[in-house]
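For reference, the structure discussed in these notes is given below.
A single protein chain has been removed from this complex, and every other one stays in its place.
Moving on, here comes chain A:
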Amino acid sequence: MAGGPPKALPSTGPHSLRDMPHPLAGSSSEEAVGGDSTPSPDLLMARSFGDKDLILPNGGTPAGTSSPASSSSLLNRLQLDDDIDGETRDLFVIVDDPKKHVCTMETYITYRITTKSTRVEFDLPEYSVRRRYQDFDWLRSKLEESQPTHLIPPLPEKFVVKGVVDRFSEEFVETRRKALDKFLKRITDHPVLSFNEHFNVFLTAKDLNAYKKQGIALLTRMGESVKHVTGGYKLRTRPLEFAAIGDYLDMFALKLGTIDRIAQRIIKEEIEYLVELREYGPVYSTWSALEGELAEPLEGVSACIGNCSTALEELTDDMTEDFLPVLREYILYSDSMKSVLKKRDQVQAEYEAKLEAVALRKEDRPKVPADVEKCQDRMECFNADLKADMERWQNNKRQDFRQLLMGMADKNIQYYEKCLMAWESIIPLLQEKQEAK
């Protein structure tokens, strides 16, 4: 079953993923049934390190988990194309209709999540649930736990960096709604993550809190085991390609950080410019009140500057609402990516350490023990998953940035076109008077 070679699974991937949890759940009886169906390799790793014999028979699980994504890039490309025409999609998720809830203890916002799907995993064709930010947060940490070899899309920051921003203001809620929508769409589009059990529960469960509680026992254990692992091995050298990805991500995050600062600075300058324009226009009106013949032209200029101010305000609003959040998302994305890279390093380090240990005892045991082989499998699956996700991410990034930057250019063009129209419209007003004289 699960031990199947990674590359043989592209078409049946999702199903094998579905099949995976059950044998495992059976083997470790203390796990909440259905709740945490796919244990994290971190967990497995920890066990294999701690009590090898107990868990080893199931050691192949991660290979199964990761197999759909480790499929060749061809599949990714195909899916990408599918995404574009939208025909073959079978899962649609929308986040909308934010609502404010005021309780005695706290005030919070919930968002409506509507799911439509033809997948067999969904009993009904359509679901509608309400979730708040911490539910999304829960989902993300569950995904991270259960799919450690995959790149989990980032959530918008919990706290606002800008400081004094009203968390319940319409703009803030709308920006967050868009980001949450994007988050779910990215998961929906992912060939592995979209089949995750927790994701399914998140989209469909009437009472998510009940479900969350079930997982708590496991979570505490998990925390310990993760600690156990991180204290473990140290990686000697990162393979070249992953080192390159790491370097790329560092640079990428750095450049995006700069762009983010520039964009914020531009918006700040534009807002200050707007403040001045708002004063500038009316001065022409004041002046026009003094004049006879010049009154109309001056009033025209005043109105024109007013139109330009409005256009500028639209531009800054658009940039704040559409441009900045996407930049932020990608900055956070590169962080997620880096943490997956780290986990990968950890798996490799473990494998290397084990291999070394075996080498020392080579005379005693001529054959490489099974647990080391499993470990190697796991590393290779991890590598394959990561590479596939990275490629996916690169493609998404390219599309997103093309769209984002073209959008920025468009917004600026529109702004100038509006100003142009305003100024062109007053020329006849000025000239006509001139000639009439």
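Keep this in mind: a contact is a pair of C-beta atoms (placed from the backbone, for glycine too) under 8 Å apart; a residue touches a chain by one contact, two chains touch by 3 or more; residues count from 1.
Just so it is clear, contacts and distances are computed from a predicted model.
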From "N-acetyltransferase domain-containing protein", "Putative tRNA (cytidine(32)/guanosine(34)-2'-O)-methyltransferase", "Sorting nexin 4" or "Phagocyte signaling-impaired protein", the hidden chain's UniProt protein name: "Sorting nexin 4"
Candidates A:Phe92, A:Phe122, A:Tyr211 or A:Tyr248 - the one touching the absent chain: A:Tyr248
Identified contact with the non-displayed chain, of A:Asp90, A:Glu157, A:Glu241 or A:Glu279: A:Glu279
Residue touching the undisplayed chain, where the options are A:Asp96, A:Glu241 or A:Glu424: A:Glu424
Touch criterion as defined above, residue of A:Ser169, A:Thr237, A:Thr258 or A:Ser339 at the omitted chain: A:Thr258
Residues in chain A touching the chain absent from view: 248, 251-252, 255, 258-259, 262, 265-266, 269-270, 272-273, 276-277, 279-280, 283-284, 286-287, 290-291, 293-294, 297-298, 301, 304, 398, 401-402, 405-406, 409-410, 412-413, 415-417, 419-420, 423-424, 426-427, 430-431, 433-434, 437
